[in-house]
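We show some of the complex, not the whole, and keep each chain where it was.
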């Protein structure tokens, strides 16, 4: 079943909303997602709340913003494209010369058609973004700047959905809702995540799924400040979902320590979906894994992406759109990779063969009875699964040893279990990192 | 001393016998080997005996088998070449059209001169093998098939030779005697093994040698079912001996876990005999290491071969012969590699230098007394042996560190021991795999 078009449709619906790290744009976005995920809960965290080393910033609201040119026409109109306004711009209404105005204008000379995406969350500023081509056309004269915005004590909003499973051990999925109209580096994440959640709701699940839609950085810090002890006890794997909607590449970014279950699963899935996937290093990090994997937090969070933030020309500009960058096929591919990773977590176990020496497969109809020069190859995968099933290796590791996608092993393992040749031992899950307690104690 | 011609002569004597996994061909083969190894004992295991997941099959006996062609001539005559008859063919006597007959004929279209080797041990069938060229010449008409065979409750036969050493820790050597007239993938193994045993009998030995001549798969499973506890307690290294008589390559196939003493020795010997040796992986396995290294058995068994089964065109056909494939030089090379591995096991130890700092070699006449630009190189190997002899590294590992064949170190080590500069610490041998008990308990 192809989810690409449905995900794409949701992305189009969310496209025009002016999201930032706080404000009604986030609420509106989450309320639309809630029509797909009825149990999504919205949380509000008041401005000024201390969250580790940070505090929740003021809420930002924009009603209108534009510049009136000397000729009278409006330029940089926030209503036409919300990227025109620098994020968190303070209110302003004043007249300036072109020279003075230019100190508040941002363009990308190397991408003259693109409107850049600029924010200033933690220092009060104002500014406008426009294409370099448009800047070149501005005539001398007096410009009137009008920004009808508020920075006020409000709250930071995030969405949370807990989908229970047989076990209270958790898979944690985080995506962000804090950028205005951009496609891959914003909408692909929450839209694919929404459909992952919908799919999870249709199945029985071994693990509990904790899915959050948050503003990047301050949102993950806020969420961690409220839930770190629980997360460290329960989360056995997870993914940060970002930039997962284009068709140009598949990409992996590791957790900080690089060898968690999430890392093993992500690498296995991507290697078997696409031999040319791009493998980044921790030094290439740039999204909420920075918080989830920080020293003392150390959650097992890896990233499965299509083309990574910062690695495509349109990134953080108006060109990151639903036409040339994000497509239904791109979203479908991203969904598929993430879903295969979740399936790999759900199916993971330590298989153990329950006979000594190779089992006699032919008496069970599992083996060709006529030995010929080529018949050996036909049951090779079954034999390879059996030979590595010593109860000490995970199914993911065994799939790597068999040089086969783990999903090709699921039906074979089922068949061998039905014939009482194999037992699936529970995977030995250790969600709590041993080091963290020490640091938390030191800090408290 | 060159053993190649003597080994080759034994192979010629064993060539015509119709071996299979049971039957008089195995007994006849073992009785000829027993003329070389007087203490070889033959064991019979009755049909129907449960051996782990398998049971010992019926014994197969063939008196005569052929096809009478419409023109009256005999084709596929078992007397002319025992490969003509599919192994374990049931008795049959009937007339068929060429069309019907073809459902029971096996050829290799890509090797039109070769008679393939086919068996059907675990499903009752009958069939004949012939060259594709001969098949092409068969005229339409009525054929009469005649197979005078029995499948009856008899026994499986294997040979066993225990050669005691100073220690009751064992080196286990296994080879198979279950294929009809083929050379590399049958006769090279038991013939080289016979002469390894003869050579061992001439020396004093540190280890006890357990040498078995068995039918492949069912034989190793049968042997393990009778001796697994003992083997797990005593075996510190061993080799499966197969395809060890051609001149085309040297090959290594690892144990399942890949890092046993047998693996270290096999790789060291082959690397130093022949830098281009072929290193296979566990996924390339195909002989009795499948049983010896299976989960819960986990014996330290590696394979030292010339050209591996399945990796030469003549494999499992009538072309695998004593003319073009197996030669006296090929057998000599295989013998030599295996013997060097056994010597490496016998000589292995943890050498420890017994002075602090470098010893003063010159006062013992072990070092040139005039220091020149080049004299340093002359005693380098001795100094390298000394520097790594910290009592924590095996002599094999030290030889690898010295980038020298271990056999070049034997006389140097002896000399240093004579000068009281070095002690050979016993190697720390741990034959019992810790995991296995668990599984055996689970199964019982």
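Just so it is clear, A and B label the chains in written order, and each chain counts residues from 1 on its own.
Following the convention adopted for this analysis, a contact is a pair of C-beta atoms (placed from the backbone, for glycine too) under 8 Å apart; a residue touches a chain by one contact, two chains touch by 3 or more.
Fair warning: this is a prediction, and the values are worked out from it, not measured in the lab.
The copy number for the entire complex in this file, given 2 shown chains of one sequence, is 3.
As a convention for this text, only the chains that are shown with their structure count from here on.
Taken in their complex, subunit A has these residues touching subunit B: 352-360, 362-363, 369-373, 376, 383-384, 387-392, 401-403.
The part of subunit B that touches subunit A in the complex is made up of residues 52-54, 106, 108, 116, 118-123, 125, 217, 220-221, 224-225, 228, 256, 282-283, 285-286, 290-291, 294-298, 310, 315-316, 435, 438-440, 442-443.
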